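Moving on, here comes subunit A:
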Amino acid sequence: MNSAIDHATAPINQQLSSEGKISILRDIVRIRRFEQAALKQYTAGKMGGFLHLYNGQESVAVGTISLAGESDHIITAYRDHGHALAVGMSMNECMAELYGKATGCSKGKGGSMHFFAPDKNYWGGHGIVAGQTPLGAGLAYGLKYQGLKGACLCYLGDGAINQGAYHESLNLAALFDLPVIYVIENNGYSMGTSQKRSSAFKSCLAERADGYNIAWDTVNGEDVYEVRAKTQVAMERAHEESRPTVLEISTYRYYGHSVADANSKKYRSPEEIKQYQEHHDPIVLWRKRLLEEGVLTEDQASEMDKEAKAEAKDAVKFAEESPFPEPKAILEDVYYEVDQGTEAGQTGKHFFND
Partner candidate 1 sequence: MRTITYRQALNEALAEELERDENVVVMGEEVAEYNGAYKVTEGLWKRFGDKRVVDTPISEAGFIGMGIGASMLGVRPVMELMFWSFAYVAFDQMINNAGCVRYMSGGKIKCPIVVRGPANGGTNVGATHSHTPENFIANTPGLKVICPATAYDAKGMMKSAIRDDDPVYVMENTKLYGESGEVPEEEYTVPLGVADVKREGTDLTIVAHGRAVITALKSAELLAAEHGISAEVVDLRSIRPLDEETILTSVRKTNRVLLVDENKPFCAVNTQIATMIQEKAFDYLDAPILRLNAIDAPAIYSPPMEELQLPHPEVVIEKALAVCK
Partner candidate 2 sequence: MATIIEMPKLSDTMTEGTLVRWLKNPGDEIEVGMEIAEIETDKATMSMEAFDDGILHEIYVQAGEKAPLGGKLALLLEDGEEPPALGKEISSGSIPATAMEEEASTESAAATSAVGSLPGPVSGGARVKASPLARKIAAERGVNLTQIQGTGPGGRIVKRDVENAPVAGASVVTAPSSAVAAIRPTIGANDERIPLTGMRTIIAERLLASKTQIPHFYLNIDVNAAPLLAFRQQINQASEKSDNANKYTINDFILKAVVQSAVAVPDVNASFDVDAIIRFASVNVSVAVAVDEGLVTPVIRDAQDKSLLEISRSVKDLAARARAKKLAPDEFAGGTLTVSNLGAYGIDSFDAIINPPQAFIIAISSIRKTPVVDANDQIVIGQRMAIGMSCDHRVIDGAVGAQYLAEFRRLIENPALMLL
């Protein structure tokens, strides 16, 4: 861990304007407030299914995505609310999706694990562990195929690195020189099992990339500057050399694997959680940094937080007042050809209930 280096001096961070820095804080705070509002409504019974919260990991999504340009694409697993807000999706459409309403970003058809925004280069939101890793390689493949200078940021959890699909993706990425950056968000736990008990490794998880001749690095996720600096290296490798990278970003999640995770307080001690909240919380750390740099005042920071809370509250209201989808929507968005009413979509029977 290179704590001696002050990553603020990295060129990419030197280039970061005050607005940029404030924007990063704002996104981190917004994600936190959104997740808290979601949790409240989930426990009130307003949502079905699972809820995988991003509290404590915000700096990873926001930090990395702050580097994404026009031809850079993002894809992640099911802990996707943070990435969604970071790419610019609205709290309204995300909250409504959690409520299963027709105004949700997936028209209520996806749920918590499936937020998508292709217009913002955001490709979900995937439920099967590591299932998105070949897709990430594919997005990189597509960018390269189309002659675009871009990268695919493909996020996965520390538990996902043991899936076969991930290994196949690494092999393909290295073999085909794909501009994909695998971001392992290492929060120390795979569901209920600690890293040590689920993954075999030498020094760290990213080191496995060596076997595929892929460059890799480890990052302290608490430090936004470090996240940006090291991710930028990977971005340049992708853009300029069309080569992949594996980044292992250490971070922490406050809640269990999902809200349904009954053991979350059991496999970690309350003291451990409290320690992190006071000394390693991304909001606390980044806000402190900005205050130190004089970019932000306490009042502005408080105001920002208030706004975020209000935005989240409005999103809840929006979701509650929105209608559910119509029954006929169940059969829509299954086939593109059918939805478009093309000749192919009108030839032959596509649905078999009658």
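How were these candidates chosen? In short, all candidates are chains of the complex that A comes from, given by their letters.
In this text, a residue touches a chain if its C-beta (ideal position, glycine included) is under 8 Å from a C-beta of that chain, and two chains touch if they have at least 3 such contacts; residues count from 1.
Predicted model only: the values in this text are computed from it and were never measured.
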Among 1 or 2, touch partner of subunit A in the complex: 1
Name, in rising order, each residue of subunit A that touches candidate 1 in their complex. 73, 75, 104-111, 114, 116-118, 123-128, 131, 133-143, 145-146, 164-165, 168-169, 171-172, 175-176, 332-337, 339-340, 342-344, 347-352
